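With one protein chain held back, the other chains of the complex are shown just where they sit.
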Amino acid sequence: MSTTAETSRAKSGFSLGAGAYQKLLAFASLVLLLIGFSLASPNFMQTANIIAILQATAVNGVLAVGVTLVIITGGIDLSVGTLMTFCAVITGVVLTYWGLPLPLGIVAAIGTGALCGLTSGFFVAKMKIPPFIATLGMMLMLKGLSLVISGTKPIYFNDTPGFTEISRGSLIGAVLPSLPLPNGVLILFLTAFAASYILERTVLGRYTFALGSNEESVRLSGVNVDAWKMGIYALSGGICGIAGLLIASRLNSAQPALGQGYELEAIAAVVIGGTSLSGGRGTILGTLIGALIMAVLTNGLRILSVAQEWQTVVTGAIIIMAVYADMMRRRKMG
Amino acid sequence: MSTTAETSRAKSGFSLGAGAYQKLLAFASLVLLLIGFSLASPNFMQTANIIAILQATAVNGVLAVGVTLVIITGGIDLSVGTLMTFCAVITGVVLTYWGLPLPLGIVAAIGTGALCGLTSGFFVAKMKIPPFIATLGMMLMLKGLSLVISGTKPIYFNDTPGFTEISRGSLIGAVLPSLPLPNGVLILFLTAFAASYILERTVLGRYTFALGSNEESVRLSGVNVDAWKMGIYALSGGICGIAGLLIASRLNSAQPALGQGYELEAIAAVVIGGTSLSGGRGTILGTLIGALIMAVLTNGLRILSVAQEWQTVVTGAIIIMAVYADMMRRRKMG
Amino acid sequence: MADLIEMRGIEKIFPGVHALKNVDFELRSGEVHALMGENGAGKSTLMKILSGVYAKDGGTIRVGGNEVTIDGPRAAQALGISIIHQELSLMNDLSVAQNIFIGREPRLRFGRLDEAALNRRADEIFAAMNLHLDPRTKVERLTIAKQQMVEIAKALSFRSRVLIMDEPTAALNDAEIEELFVIIRRLKSEGVGIIYISHKMDELKRIADRVTVMRDGETVGTVPAASTPIGQIISMMVGRSLSDEAAVIPDLSAAPVAFEVKGLRRGREIRDVSFSVKKGEILGFAGLMGAGRTEVARAIFGADPIEAGEIFINGNRCHIRAPADAVAAGIGYLSEDRKHFGLAVGMDVRANIVMASLDRFTNRAGQLDEKGMRGEAAKYISLLGIRTPSDRQEVRLLSGGNQQKVVVAKWLLRDCEILIFDEPTRGIDVGAKAEIHKLLQSLAAQGRAVIVISSELPEVLRLSHRIAVMCEGRLTGILPGGGKTTQEEIMHLATLRESAMEPVGEPA
Partner (left out) sequence: AQDKMYIPLISKGFQHQFWQAVKTGADKAAAELGVEVTFEGPDNESMVDRQIDMLAAALAKHPSAIGFAALDSQAAIPLLKQAQEQKIPVIAFDSGVDSDIPLATAATDNVAAAALAADKMAELIGGKGQVAVVVHDQTSRTGIDRRDGFVNRIKEKYPDIEIVTVQYGGGDQLQSTELTKSILQGNPDLAGIFGANEGSAVGVINGVREMGKKDVVVIGYDSGAAQKQAIRDGLMAGAITQNPVGIGYETVKAAVAAAKGEKVEKNIDTGFFWYDKTNIDDPKIAAVLYD
């Protein structure tokens, strides 16, 4: 009796730290990769490189966290990549063109993201357009608008001192010099923690799962399904806004042409992390691990100086194997 | 009773010509686009341009037909674009490097496609890897292998006379000079017709719908679900092989780096055409229309000399509107 | 004569549930062997083992005297065993005929389908069942009851030696049940062995030869159906005896009208339906399959659009456009189709029970009160006797009847002023059914207006203070409840076609 209860509680998996046993196992593919690369190259397992891997995870990880929410509702969001860029461009406009102070830029990025997410949500919930199409249309519109607004050129943040600190600085490093974790990574973890909390502990999260599980039954329970769904898309959009800040800060510029293709990588991280594309189940922790697996893989193969064409082949094969291993593990656990 | 029967027959919609009324309405968004562009520019509705549009549809259309099958089973195939390229490269190896005769090149392309499709199918059906991941892995592997096999450079078909005729020649034009429809377009229609026939009239097609509808129930009925599923993926792969031939012939070369991104466009055509990503329903005719809508849109905006960044914006908006109009129409029709 | 099926010492363990403990069961050819037991006793699990859906963890199965291994549905079919599953599992996007013959389609050469033959054969089966259904209709367009008939047709099409029916009549009306029994008798005479699972006790006497009772995953015993009193079977099932009291109709003459519907219409499904319910009253809805009762309920609840009609709550006009409006106005609706409309089966019991009442467990910051929800869930699990290892068990892993109890719990917890229950006791065992009836009565006694739609006439008769009868989308009459109305009177109104249209009873 107690076993089942435990399993299902572990499955729901809130709190990034707890529920040790199963959580550790979920890391298996990741840990295996880490061990493999460490053995293959002495340059891999070094503080600087681990931090580089984490930093490489930050943007994709934040996007993946955002899209996890939408996927759990049974939807999909193809616009995350270009939305990130759009938010970065808007921040550029606010900070560089208008010269407003940094906090307003941050609010603009997250607000723009939330607003665009809300719009996608409106298309999906109210206009009943399939999420794939609604967000594909959004993706294209935002892609074009980023170019239009920026005048097809990067917007630099040279006039906003401290902007690069958002991603590159290290608050933790200032306190603990031995752990120079860049703020970008810290923001990823905070975002993931917050999203996880919302998902597991709040009504919004509960409805996220419920919508993905059986939307019609939720509607017939008297829930204003459309409003909640729009809320979830808006939240996801806001998270993309955070990703926009991170990438703009990292590149010290808003690159209007960037972003397409990032959606696939984000969705891949989500699915590798065990979230089902048909909705109703998924965890933020899984998504984080999925994003890390991808970053470790890319970094490790580069460190080994594998020829690029083979990197791609090996990445494809390892992704399949990692997910297969994960499926096996879960099946064994019942 | 007879009403119901009729409706359901119309819905299943085999045969590209028949079932006039509902079919014509399904064209509504497309027809509207055509009328709009014709009014806006005298250069649009001209034989040469219409043929250019059709030819631009050919490759994406064939890919979309292939992926329709997989989507109806409730799966997804991200590898179609790179598989197309891979098949083109293999054809290049067979024809140019090995100097074998043209028919063998054709067999190689379709055979390679089917084999790769079968492999994806194996991952999905036997190894129970989610289709998204299985075909993402496949996409990456094929992308890398295309580069490896081709030595990261295009393979030209200058030594195979007649190869470019596959896509550029016009059998119909030879008979009816007033209708110089390129063979590539003819092949698209033939492929669509064959796929439609298989889908509506054969056992394989029946299981395609059944799997997407309720896989568990098919399994409980004692059907060897895995084998059929692998068959569908193989068929879809073979169709990608045809697309590979078309693009290689059109470009007179196998371009090893091409292909990524095409999967999104193909899937978009399928979904615009009314096929549900959750499986169980869809038509090839719809997919063709979806592919045409996208091609007409791109071409028309170019003919109007809309600035490129605005083209993207408008495309996104029109895709959303077209699908919305289609949803409204269907809801009204009950 | 050797037993057709002999199951010995069958064991099945699910994570956290020992579902079958050393179960024995046998079936002779030409008999109807009823399998009875409370919700979650293990009946479906045993049958799923016999039909190759689950692998057994122990024990032996003999078919025709030979020990066999049944490792999949196909193996069971090869042995001549077919099953009608308790949970409908049809392919919604396919037609009726396509569903029936999935995996066995008549083919032409080169893998082409012979659609004409397919539809013809389906027609033949329907004719034998006396069922009027176009084989080309898509399954998603059918009501639950019709879908159930399709499942039955599919099982019949196998022409098996052994036919397992897991609650085939849960969704059926008396008329269809009668048709089904005709078919069962015919099959019986052809020597087919039938395993019959049902919670409707009256069916035992009418159709069963022997009865095996299970409790908590164990066999309690096998008794002859004809000579064993129902009361004894019930006490074998639930371990005690139940008393069966008729409804006591309170005097509601002074009670105010809580809920009124005027001139509700939509196409052919709902044709000018008007009625009212008083505070403290239970209004039963009777009618044949397809009479439109579900449609009326869904329309009131805002789940489907209406063309015309007004709804009054406590005399005030209410505009209900979506279920959210209805719930806000104090209306609750328990759907007849728990799998599609009642439950999020992938979520746990606790989440499902609180689904309609989440605002009650949410603080200002949107944070959920997990402890409070656990408490409420525990309360209803024990109140309704929901058999589950914990309130965190996923609902899809519960037995059918226990799933139904979860939906009931959801609406009891929501605590609405006006409650519409559509087939609330579908698939629920006798003991729990009595509990639910008591609960409904106490809800009414607290002054709530309760509407109960049921296809079981005895249930309608036992519960209702008044009985509304529908036929073809029209309300054909309202009859008094209690002992004053007979089944024949209801059936008369339920078959009152448009030609003979003249409402009886009190004016609607």
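Order of writing sets the chain letters: A, B and C. Residues in each chain are counted from 1.
The definition used in the following text is that a residue touches a chain if its C-beta (ideal position, glycine included) is under 8 Å from a C-beta of that chain, and two chains touch if they have at least 3 such contacts.
Given the structure is predicted, the values throughout are model-derived calculations rather than measurements.
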Task: Partners of the unshown chain among those that are drawn - done: A, B
Open item on the list: Touching the hidden chain in the complete assembly: which of B:R201, B:K229 or B:R250 does that?
Closed with: B:R250
Task: Chain not shown: contacting residue from A:L176, A:A257 or A:A325 - done: A:A257
Open item on the list: Among A:G105, A:G121, A:P154 or A:G273, which one touches the chain that has been omitted from the display?
Closed with: A:P154
Task: Absent-chain interface as seen on chain B, which is shown - done: 43-44, 46, 48-49, 52, 55-56, 59, 147, 152-154, 156, 158, 164, 168, 247, 250-253, 255-261, 298-299, 302-303, 305, 307-308
- [ ] Could I get the residues of chain A that touch the absent chain, sorted low to high?
- [x] 41, 43-44, 46, 48-49, 52, 55-56, 59, 147, 152-154, 156, 158, 168, 247, 250-253, 255-258, 260, 298-299, 302-305, 308-309
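Just so we're on the same page, only the chains that are shown with their structure count from here on.
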TODO: Look at all chain centres (mean of CA atoms) and spot the one farthest from the centre of chain B.
DONE: C
Open item on the list: On a C-alpha centroid basis, what's the spacing between chain A and chain B, in Å?
Closed with: 31
Open item on the list: Applying the document's contact rule, which stretches of chain B touch chain A when the two form their complex?
Closed with: 76, 78, 123, 127-130, 132-134, 136-145, 147-148, 152, 261, 264, 267-268, 271-272, 276-278, 309-317, 319-320, 323-324, 327
- [ ] Write out the stretch or stretches of chain C touching chain B in their complex.
- [x] 53, 72-74, 76-77, 85, 89-95, 98, 102-103, 105, 107, 110-113, 115, 132, 134, 136-138, 141
- [ ] Would you mind writing out the residues of chain B in touch with chain C in their complex?
- [x] 1, 4-5, 8-9, 11, 201-206, 209-210, 212-214, 216-224, 280-281
